[in-house]
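The complex appears here without one of its protein chains, the remainder shown in place.
As written, the chains take the letters A, B and C, and residue 1 is the first residue of each chain.
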Amino acid sequence: MNWTLLGIWIGALLTLCIYSFLYKDNPFYKFAEHVYVGISAGYLLAQDYWVQLRPNLFLPLWNDYAQGQVHFGFIPAHWYLFIPGILGLLVFTIFIPKVSWMFRYTLAFTVGVFSGLAITAELSARVLPQIGGTLRPLLELQNGHVSPWETFCNLFLVVGVLATLIYFFFSKEHKGFIGAGAKLGVWYLMVAFGAAFGYTVMARISLLIGRMQFLLGDWLHLMR
Amino acid sequence: MSFLTKALTLDRRWIFLAIGIVVILFLLIPITLPVDVTPESQGVYDTIEALPSGSPILVAWDFDPASKPELEPMALAVIKHCFRRNLKVVAMGLWITGAPLIEQDINQVKANGFQNKKYGEDYVNLGVKVGGYVVVNTMAQSIKDAFPTDYFQTPLEQLPMMQNLKTLRDFPVVISFSAGDPGIKDAWVPFAHQRYHCIVAGGCTAVSVSEFSPYLQTRQLSGLLGGMRGAAEYEKLVDAKALATKGMNAQSFAHLMIILFIVFGNVAFFLTRRKRVQGAEGPRVQG
Amino acid sequence: MMKREIPLLITFLTGLLMVVQFFVPHRPIGQIGTGVLSWYTIIAGFTLLLGIDSLVGMHLKKLQRKQSGWGYSIMLILGLLLALGLGIFSEIKYGSALAFGSPFMYLYTYMMVPLQATMFSLLAFFIASAAYRAFRARTLEASLLLVAAMIVMLGRVPLGAAIWGKFPILAEWIMTVPNAAATRGILIGVALGGLAMSLRILLGIERTYLS
Partner (left out) sequence: MQNYSRLRSGFRKAQQLALNNHHFKNQGLRALLLFAWLALLASTSSAALAPPEDIKAFDTPNDAGGSNTITWKASPDDSLLLGYSVKRNAKPEGPFEEAGVVLKGQEEFQDAGLTDGQKYYYRVDARVLGDSASSAVAGPAVPSAQWFNLGRVNILAFIMLFAGVVLWYIARAKKGAKLFIRRIAGLDAVEEAVGRSTEMGRPLMFIPGLLSIDDVTTLAALTILGRVARKAAEYDTPVLVPCTDPLVMTTAQEIVKQSYSEAGRPDAYREGNISYLTYDQFGYAAGCDGMMLREKPGAVFLQGYFYAESLILAETGHSIGAIQIAGTTAVDQLPFFVTACDYTLIGEEMYAASSYLTREPIMLGTLKGEDLIKLLIVLALTVGVVLETFGKHWIQALFQ
């Protein structure tokens, strides 16, 4: 049996089922959608074991016991892995109404860790570099002369950052000076969104071309 | 309702249909639009051209199916060029999800006029090894340490071609088709080129051209194919118009189609404006 | 107390520790951050089972009640079992589910990849329909959106350069000046908002997640 050929046929039929959705909802799409959700959930669960749980939790602990790396005869060298292990198991308390609140300990731990990390990360990776990058001399010198164009661009950039920031003021009504700044900010936002949209179009079309090359080439052999 | 009023609320499925037809049509119909070869693409060609016949060349497939439309045509055209110049191709990859692509691509080139190329004598497929630059470093000590066997589990000693190819330093040129990291930026340029002095060239997706082009200026890359367009240029250089040339057509015309739709929508909008009650719908940013 | 105050205390203490470790490079404090991140992958690994329980439970209920579309629920559960089964089979036969040539990788190559790529490629159609609908010069704001998008689109293809040689340059300028300016403004705002949100959470002011 030619497994590759079978695979290409499966892939092609699933591709067509998904595309049928563009016309309207139909049994083919429903079929592909449910198969996709099911397979991906199962696939990721199996992968989860191989990529996360096994190498990060089970394998280190197993090796500790297998190689006798234990303190006091039973505490493994990687004893601290029991903490996330127990926190992980606590999530299953939601199935037992009486102790379901224990689930919150896992939640609180996770939320605490990542909120704490976010505080320093937002500052060091976003606020400071973005401000530092905007602080540039307005006058751009080229061969000892002021370049009017470069200077204009710098000014245009700085004004844009300020106007966008003013748009995000919440404690003042958008009237008067703040209103004008916010309005300018909206214009900058619109240009930015339009540009980013236009920039992405080509990359999205090449995705479709890729699928069509699969259907017309690998499957139907119409392209050569 | 007039035609124009209808056009304003056009069923979006007509747009879907138009885009689909344009893409399929230009993938199937071979038409040739003029393609100008940029110096960056020419650089890749010249690098390969400069190698004497019979030299070894390392080609890395550093991408997965998501970037296939842009990077696979490059790989096909470059392999064709290598085969034509009788270079000894050693194929490999750093992305596990791209592993099956290597074999597929080489076989496809072989089937189109290079049936005489023998596995183990003219080319070898080492398969994929995960680990990024560490793999490149290991290969510099010994290829066998990084790849004890080839893709088909054959030990390297049993492949005649690999007898003289023991380390990365035995390859004057490395070509990488790189969708991101690991790839040209973090593995091949800093290690294969900087440390072990191989000449490095390759290709990347259109979105990341600006990220890679500084390496061209510093000559750490001797050439770069950018996206489907770069691949189309290479197909022109090796005079084998294929996937990328067609893909490039499809891409340009689909792009044009979208622009025309937008223009059409606006024309219809302005021509019917007087008839409609002014209402503000569409994008809104409140403030 | 056990249900509310202790979780809030855990959040506060772990959060504070994360902030402190950012400033203290010395062992062992400086290494806590990376260690805890790998702990999270372990916790997340367990929670995936909760998800599977919810998914399977919902579709089994549909089957029991013979709700409309129960046939598709069978497909979903079969798909899930197939993927899991092949994962276990590949593990026994090949030593790892992710080994080359294993049935699990076959499932990945010929089912997951085409499904993912096809869903992703729907964007080619949707980006066209969204552009057609939204890019109309209705208001000044909408016109700015339209003009910027058109210029950048024309600047990206050879066709645009053929119409007017300056399109690529203009597109590049829009990307590097106004686009960069607005993006910076948004990013600073997002960061400040995230900062305040994190602070509210650590201080226990924002506690919706513990309801």
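Heads up, the rule we're going with is that a residue touches a chain if its C-beta (ideal position, glycine included) is under 8 Å from a C-beta of that chain, and two chains touch if they have at least 3 such contacts.
No experiment lies behind these values; they were computed from the predicted model shown.
Trainee: Counting contacts across the entire complex, name the shown chains the missing chain touches.
Mentor: Touch partners of the hidden chain, whole complex considered, are A, B, C.
Trainee: To test your reading of the contact rule: which positions on chain A touch the chain that is missing from view?
Mentor: Its contact residues with the unshown chain are 18, 21, 25, 29-30, 32-34, 36-37, 39-41, 43-44, 91, 94, 103, 107, 110-111, 113-115, 118-120, 123-124, 127-129, 131-132, 134-139, 158, 161-162, 165-166, 168-174, 189, 192-194, 196-197, 200.
Trainee: What chain B residues would touch the chain not displayed?
Mentor: For chain B, the residues touching the absent chain are 12, 37, 39, 42-43, 46, 50, 190, 194-195, 197, 218-220, 222, 283-287.
Trainee: Considering the whole complex rather than only what is displayed, give the residues of chain C touching the chain that is not shown.
Mentor: 19, 22-27, 30-31, 40, 44, 47-52, 54-55, 58, 61, 69, 112, 115-116, 119-120, 122-123, 126-127, 129-131, 133-135, 145, 183, 186-190, 192-201, 205-206, 208-209, 211
Convention: only the chains that are shown with their structure count from here on.
Trainee: Taking chains as nodes and touches as edges, what kind of graph is this: line, ring, star, complete or other?
Mentor: complete
Trainee: Out of chain A, which residues touch more than one other chain, so two or more?
Mentor: Within chain A, residues 22, 167, 185-186, 189-190, 193, 201-202, 205, 207-208, 210 contact more than one other chain.
Trainee: Where in chain C do residues touch two or more of the other chains?
Mentor: 98, 108-109, 113, 117, 120, 124-125, 127, 131, 135, 141-142, 145-146, 149-150, 153, 156-157
Trainee: Would you pull the chain C residues touching chain B in the complex into a rising list?
Mentor: 98, 100, 108-109, 113, 116-117, 120, 124-125, 127-129, 131-139, 141-142, 145-146, 149-150, 153-154, 156-159
Trainee: Any idea which chain A residues touch chain C in the complex?
Mentor: Residue positions touching the partner: 3, 6-8, 10-12, 14-15, 18-19, 21-22, 30-50, 52-53, 56-57, 80-81, 83-85, 87-89, 91-92, 94, 101, 104-120, 122-124, 126-127, 130-131, 133-134, 153, 156-165, 167-168, 185-202, 204-205, 207-208, 210-211, 214.
Trainee: Going by the contact rule at the top, pick out the chain B residues touching chain C in the complex.
Mentor: Result: residues 10, 12, 15-16, 19-20, 23, 33, 65-66, 96-97, 99-100, 127, 229, 251-252, 254-259, 261-262, 265-266, 269-270, 280-285 of chain B touch chain C.
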